[in-house]
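Structure below; questions to follow.
Heads up, one of the protein chains got dropped from this complex, but the rest are sitting where they should.
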Amino acid sequence: MRNNSFGDNFTITTWGESHGKALGVVIDGVPAGLNLTEDDIQSFLDRRRPGKSKYSTPRNEGDKAIILSGTFDDTTTGCPVSVMIENENQKSRDYSNIANVYRPGHADFTYEEKFGTRDYRGGGRSSGRETASRVIGGAVASKILNELGIEINCYTKSIGKYAITDSKDIHLDEMDNPLNMPNDMVAVQAMDYIDECMKNNDSVGGVVECVIRNTPVGVGEPAFNKLDANLAKAMLSIGAVKGFEMGDGFGVARARGSDNNDEMSYDRGVLFHSNHSGGVLGGISTGQDIVFRVAIKPTPSIGRTQHTIDTYNDEIDINITGRHDPVIVPRAVVVVESMAAITLLDLLMDNMTSRMDYLKKIYNGS
Amino acid sequence: MRNNSFGDNFTITTWGESHGKALGVVIDGVPAGLNLTEDDIQSFLDRRRPGKSKYSTPRNEGDKAIILSGTFDDTTTGCPVSVMIENENQKSRDYSNIANVYRPGHADFTYEEKFGTRDYRGGGRSSGRETASRVIGGAVASKILNELGIEINCYTKSIGKYAITDSKDIHLDEMDNPLNMPNDMVAVQAMDYIDECMKNNDSVGGVVECVIRNTPVGVGEPAFNKLDANLAKAMLSIGAVKGFEMGDGFGVARARGSDNNDEMSYDRGVLFHSNHSGGVLGGISTGQDIVFRVAIKPTPSIGRTQHTIDTYNDEIDINITGRHDPVIVPRAVVVVESMAAITLLDLLMDNMTSRMDYLKKIYNGS
Amino acid sequence: MRNNSFGDNFTITTWGESHGKALGVVIDGVPAGLNLTEDDIQSFLDRRRPGKSKYSTPRNEGDKAIILSGTFDDTTTGCPVSVMIENENQKSRDYSNIANVYRPGHADFTYEEKFGTRDYRGGGRSSGRETASRVIGGAVASKILNELGIEINCYTKSIGKYAITDSKDIHLDEMDNPLNMPNDMVAVQAMDYIDECMKNNDSVGGVVECVIRNTPVGVGEPAFNKLDANLAKAMLSIGAVKGFEMGDGFGVARARGSDNNDEMSYDRGVLFHSNHSGGVLGGISTGQDIVFRVAIKPTPSIGRTQHTIDTYNDEIDINITGRHDPVIVPRAVVVVESMAAITLLDLLMDNMTSRMDYLKKIYNGS
Partner (left out) sequence: MRNNSFGDNFTITTWGESHGKALGVVIDGVPAGLNLTEDDIQSFLDRRRPGKSKYSTPRNEGDKAIILSGTFDDTTTGCPVSVMIENENQKSRDYSNIANVYRPGHADFTYEEKFGTRDYRGGGRSSGRETASRVIGGAVASKILNELGIEINCYTKSIGKYAITDSKDIHLDEMDNPLNMPNDMVAVQAMDYIDECMKNNDSVGGVVECVIRNTPVGVGEPAFNKLDANLAKAMLSIGAVKGFEMGDGFGVARARGSDNNDEMSYDRGVLFHSNHSGGVLGGISTGQDIVFRVAIKPTPSIGRTQHTIDTYNDEIDINITGRHDPVIVPRAVVVVESMAAITLLDLLMDNMTSRMDYLKKIYNGS
């Protein structure tokens, strides 16, 4: 199956392994007439880059995006935009210590069983490195959304128990810390917590929140391609994500209808008195902010001794050496933002055929 | 877009509005040679039927499934299985009180804005009644999975704050209560709580949990069609669902890697010491139980006075009269189970082309 | 796979066997705001109906279309339009003579081998009766195209060697003959030929031509969803079609470039001096008439003695009794027209996201 593609109208097809020659993405369905340069893409990729703080691997991936097709004179032509990143660190390291081991919390065992073979170099395609391709797609989708006036903000909401609990405490101008956490005070506490975990050769999880502003009313389809359904798939398709919630999310399980319904009024425009729904009713955008959160698990690669088996079914104890991010959350922020942009744009395009008057607007010149 | 279809290999296409002539589903991709009768489907539909307790609408929907195509001598032929339910209650009720009103928590406003028109009778296609079509598809998918030895159990885990918190307290033989909650003691508490809410013309939410046993290792695809990603989409595509979590779910945000990784050993088979992952690593089934939960919001239709606007943008106060379920959760159980079955079967089929030796097994007779 | 669906944006999903309870179609992606009644559909279906002349089976199928969902007050709502035809002639005839026989030229053998089972009543799903569902979809697609000013004409171009060879001899006002052949003189010759074949218990083939006027420039996608590629698939998916050609078609194999290129000039609009291309260049509509032809084989059911085998691999001679159309071509005309309408509309919708300024036209109100 076309498993490595996402989106029906604006479609990314990603390829590449952690330690192969290169990785990349083919972006199909990019409308013609968009100004697009490698810099547009690079600025997104740089937000994902490791090596920016002590909480991410010092390995300098570089990650230089090269546009191979689909633009002419820095303008998209309507043809597929192919973008590649050459892997710099593909020299033949010695993988003998992990080649035959199933690391706990990793996909080593499931890949081997599914395919009967496995590219064990750095996790192969199950590596978080695969998300670089998604971020390239997200950079293009975001640029298109921006031209339509739509804006996406993603940030770290919590690390372990250290959370920004009140939305009033979200200060987007305080995001420039190693955690991409928009509250300097909570960020400091969270960093202390990470430091402590690092001393114990352990790792931590957290929550990323995403807010999308200025989405027109009407985006999302009634039955299966609900805006929240497609966002949920997009998010759970990111390796370390284990949960998704829209608006009040799991909080609704304890709410009553009288708390949870968003009442409406009108004052030079439709007004909602609250946004428990997270900007989606019946799978369709209400025009309010679209709000969702994802739960991200602790990095599975840890230095502590773990019990596991090898490919010969022998039991062993392993310590995963080498430097690994003690926390995935900060680098996942731009991945969540990218997948959100792709999902939203894809459904915006779907919506363009929802009404006869839209067809007439395009084809009858009225 | 093919929005009303779900699944790439085993595909349901649903149609029908709450108060139209009929509703139904076309199930494409049913393998030939499956014994299938209307009784197989009816037994699933009956689990969804309202009117079974004081917590569901007394309206007797009947919901008699008729197989229109795709079987011959009670055996599937490989052609699409079309199943229809005729609506009995479609007599022209007076809808004038809701025809022009946007009910809070409902999709009235978003449908009207998206399509420029709306079938306001009983919510039209945004009604929970649409899920009957999914349950028909789920009945067929479940029957196929059962023939492969796979078993799915779904149940109410919590209503408001009344929850079965320890998996040891799940007693599947105690599920025969109006809440489909597998613990009689908690169920009694939850029913008292619902009774109290009903007195206040209010509604409540809850959580449904699903456990799938005996899934082979290797089901789910690496990148976008991860087993958990497709389950997340399937679940959020159900109208009232606001959250999804796999295994430990949002709990991982507070966990450490050393807690969260599932260690392995071997004793006449691969063993995991825990199941924090919920049976999925890298999007692929591990062979452990697949475990996930969904959060379901309180019924939006409540008798209490709510403020809203009408289609002329005038503000009004409404009380939604008529009987409505004070809680959606118990009836959602079989819908969650159905969508899980369809999702899993679809990916089981995908996996059949993942290895050269599978192709040879089918085509070279070896 | 979703084999019983056609179209990515405007999608028909067909179901039903020749002698099952009913057959029908779910049409997904119908834009909201289209006026649509059962009469719109019935008028298309009536063009396909048998029993209108001595060249079609006297069986009166009736074929009364019932709209089950997707419209409200005779206007489409954007939800799937489900249409059903109940089979009147499903009484348990005696099929023992064909139940175990592989009729030459029919799909009996291939269905049995593929699925291990077969609905042998009247050919099951391989029956030409399946095309009724397509015609319903075509009626809806055509109505939408008409609102955009696009017009489709299909007709019988040849029966056996009796052909309308010059396009000047196409007289659309002379189509009201049993062959749907727009030239009374050729039609008379062709009917004489059919009469002679009928006397010999034999059947004949022919060619259907289709001309589409007023398609905007730009419909069709560059690589795989070329307008001609999608038309070719649409046509070959009709049971009896064995060939497809666009514009000059197979004639190009003997042409030279200087003959085959269509030169251009300008006079208050772009002008082409000829239309060898059939209105498509690089898979994209040129704005000229879209012209293609399909070859339709002789009815495989003939009264003459034929040698074949049964399901036990025993050789036998059979005579197919009962009345069968001696020629499929006239009834195929509306099927070709329907599939052409669906294909064209589907690509018209695709094209709506091809340019940034189209997105802005819909979403920025400009």
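Per-chain numbering from 1; labels A, B and C assigned in written order.
What we mean here is this: contacts are C-beta pairs under 8 Å (C-beta built on N, C-alpha and C of every residue); 3 or more make two chains touch, one makes a residue touch a chain.
Just so you know, these numbers come straight off a predicted model, no measurement behind them.
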Residue among C:19, C:106 or C:129 touching the omitted chain: C:106
Touching the absent chain when the full complex is considered, from C:284, C:344 or C:359: C:284
Contact residue for the chain not shown (choose from A:2, A:213 or A:273): A:2
Contact set of chain B toward the excluded chain (per top definition): 8-10, 29, 31-34, 76, 78-79, 144, 147-149, 216, 222, 348-349, 352-364
Interface with the unshown chain - residue positions in chain C: 1, 3-6, 8-9, 14, 102, 104-107, 109-111, 113-116, 125-126, 130, 158, 160-161, 197, 200, 202-207, 217-218, 220-226, 228-237, 239, 242-266, 270, 273, 277-278, 281-287, 295-302, 304, 306-309, 313-315, 350-351, 353-355, 357
Chain not shown, touching residues in chain A: 1-5, 7-9, 11, 13-17, 20-24, 26, 28-29, 32-33, 66-70, 72, 75, 77-82, 84, 114-119, 121, 124-125
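In the analysis below, only the chains that are shown with their structure count from here on.
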Chain A and chain B, separation of their C-alpha mean positions in angstrom: 26
Centroid distance [mean C-alpha coordinates] between chain C and chain B, Å: 38
Chain A residues counted as touching two or more neighbouring chains: 8-9, 222, 353-355, 357
